[in-house]
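One chain of protein is taken out of this complex; the other chains stay put.
As written, the chain order gives the labels A and B, with residue 1 at the start of each chain.
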Amino acid sequence: MLKLELRSQASDFWRIASPLLALLITVTLGIGLFILLGKDPLRGLQMFFWEPVKSAYALGELMVKATPLLVIALGLAVCYRSNVWNIGAEGQFVMGAVVAGGVALLADQETSRWIVVAIVLAGMLGGMFWAGITAWLKDQFHANEILVSLMLVYVADMVLGYLVYGPWKDPAGYNFPQTKTFEAVTQIPRLMSGSRVSVGLILALLGVAAVWIFLFRTRAGFAQQVGGLAPAASRYAGFSSRKALWVALLVSGGAAGVAGALEVAGPLGQLTPYVPSGYGFAAIIVAYVGRLHPVGMLFSAVLMSMFYIGGELAQSRMGLPKSITGVFQGLLLFSLLACDTLVAYRLHWQSRRV
Amino acid sequence: MESYALLIAATLNAGTVLAIAALGLLINEKAGIVNLGAEGMMLCAAIAGFATVVHTGSDVLGFMAGMAAGAVLAAIFGVLVVYLSTNQYATGLALSLFGVGFSAFVGIGYVQEKLPQRPSFEVPFLADIPLLGAAFFKHHPLVYGVIAFVLGLMWFLYKSRTGLVLRSVGESPESAHALGYSVRRIRFCAVIAGGALCGLSGAYISVAYTPLWVEGMVSGKGWIALALTTFATWRPARILLGAYLFGGVTMLQFHLQGLGVQVPSQWLSALPYVATIVVLALISRNPAWIRINMPASLGKPFQPGT
Partner (left out) sequence: MTVLNKRSVLKIAAISLVAAAALVACGKKEEAKPAAVAKAEPLKVAFAYVGPVGDGGWTFAHDNARKALEKEYGDKIVTSFVEKVPESADAERVFRDLASQGNKVIFGTTFGYMDPMLKVAADNKEIKFEHATGYKTADNLRTYDSRTYEGAYMAGVIAGKMTKTNTLGVVASIPIPEVIRNINTFTMGAQSVNPKVKTKVVWINEWFNPPKETEAATALINGGADVLMQNTDSSAVLQTAEKMGKRAFGWDSDMTAYGPKAHLGSAVINWAPYYIKAVGEALGGNWTTGQSWWGVKEGAIDMVSVAADVPEDTKKRIEEIKTGLKDGSFSIWKGPIVGQDGKEVLAKDVVADDKFLGGIKFYVKGVEGKVPN
């Protein structure tokens, strides 16, 4: 029978090959799915892997989709590497959007362009505040951060709903639940005309560098990860696991909040009940598939965006159902988790012992 | 008064959905495994159950199909988590996300379907008692079944040998292994049993509670069931009470609206979630209390020979 044997040393080969193998498995299963549905599998693959990158416009849209995913995933990576399981990035995203939207509403046509900075900062603070609730409850009450952060996602949706149906509703909007469209000055600047890509992309790329430096080149980053993974050892070394908890949650909350601000002052341009778009949950997959490594997550964010956009195109051009995106994303994560075993363990046949 | 009797009835019904799933998750957790994929399992079971009733007309077969769907997904999870030692939280999340997408995908053709006439249930004689009859004696058999199941589970866990073995696997897998028990096999069985129960709950939703199919119809009940196990400190009877509490809070928001209470509906909708957080915080406050009740190896992988 097949047995798993712990390797003496984690395999470098599989560390890189595992995500590729997982992608291969997902693509193979995907082809099978297309065939089952009676669709041309090659055309299906084209929708997912070629169409989203084939033109400047398409690449731009890909970046628009990938930016929030990457930003949130960067924060989650810091969190998960510290063994803090923040599942509520979606809620922190929404609260970031809410606070950023609140600042944007204060603007009128005369306001200086610098309000954009204020908006992004406000988003960061909003997300940090929301994650801080989870941190506080874990710190003071030992409440499980998975459940608390998740429940807070639903509460965040309700807060948004309350505001757009109530105090922040556009008085000229026929009583529809939405704020007024933000003034043009609040728009996150675009990188180039003809595309919706914003400077958020630059922020994300800077974030990749910053997180890489923090995690791998600073003592604080080192302490952060040890503090989470081995509290006793870290206490010995003088690192604080309590500090690690707060830093982890505040960083991931802040990142999610910034992503929320970028969305709301970017492509959306107002607050509506539809701000929660599942990015907070998708970013979890992005973080994982990218192996919690900043550069890896850059690639996985692009990959996930290709799945999203490909799924949309497959729907409008091939009549495939929309839920196929979710199936692929779930399959990718499953396969990755399975393939990852090969990093730490080796498979081999063992004849039955007497 | 009549409307309060009916509110109680609605509470019991809503609570049953949560209780069945939470009890399944409890069995998992008693063996030391956290399965965050509850939502995904419940959704796949919901479509499996619904589709089965559409094609066969039999509710019983529908429930069985739901349990099978839950068990199959749990088995995939179990292989990854128990045998390949993957991270339980990430794997559970993957199951959740996959289950949501897969159920939507499979369920496409069923969105417009409807089930044959839903039977109504009444306990003879008792259902005619004014008020009490409406509140307690006109429910689907599963509502009574879950109460009986809780009693049975309590006996199983605390009075039977197998239950003791299960709990010891959860408390100290190394000791259980040293004693010669196959820890991984026991954990795997617990995962499957838990999945079957989550499946039953999912099928109940689509076959009895809201007899139709629409994607995402479980709307977070799987996550609430997960929270329930923690805040009931892993005890079956408390899970049942907690489930009724939640069911009540969920129904209360609409009841209050109907009464004309002037609270913004969003606050009312947020009530169940805020309540979960508050109770979680209060329960977790005392780490000793948690330590006494929480299975010690919860969330940690186990491989013989490590």
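Observations, loosely collected:
Operating definition for what follows: a residue touches a chain if its C-beta (ideal position, glycine included) is under 8 Å from a C-beta of that chain, and two chains touch if they have at least 3 such contacts.
As the structure is a computational prediction, the values presented were derived from the model and not from experiment.
In the whole complex the chain that is left out makes contact with A, B. Contact with the chain not shown here comes from a single listed residue; of B:58, B:175, B:257 or B:286, that residue is B:257. The chain not shown here is touched by just one of B:89, B:102, B:209 or B:273, and that residue is B:209.
Hidden from this view is one chain, which touches chain A at 7, 11-13, 16-17, 20, 24, 27, 40-43, 45-46, 49-50, 61, 64, 161, 165-166, 169, 174-177, 181, 196, 263, 266-270, 272-275, 277, 309, 312-313, 315-317, 322, 346. Mapped onto chain B, the footprint of the missing chain covers residues 2-3, 6-7, 10, 14, 108-112, 114, 118, 120, 205, 209-212, 214-215, 217, 219, 250-251, 254-255, 257-260, 262, 264-266, 269.
The rule is short, and it goes like this: only the chains that are shown with their structure count from here on.
Rounded to whole angstrom units, the spacing between the C-alpha centres of chain A and chain B is 28.
Chain B contributes residues 36, 40, 76, 80, 83-87, 89-91, 93-95, 97-102, 104-105, 108, 215, 220, 223, 226-227, 230, 264, 266-267, 269-270, 273-274, 276-277, 280-282, 284-285, 287, 290, 303, 305-306 to its touches with chain A in the complex. On chain A, the positions that touch chain B within their shared complex are 4, 6, 85, 87, 137, 141-144, 146-148, 150-152, 154-155, 158-159, 161-162, 165-166, 281, 284-285, 288, 321-331, 333-334, 337-338, 340-341, 344-345.
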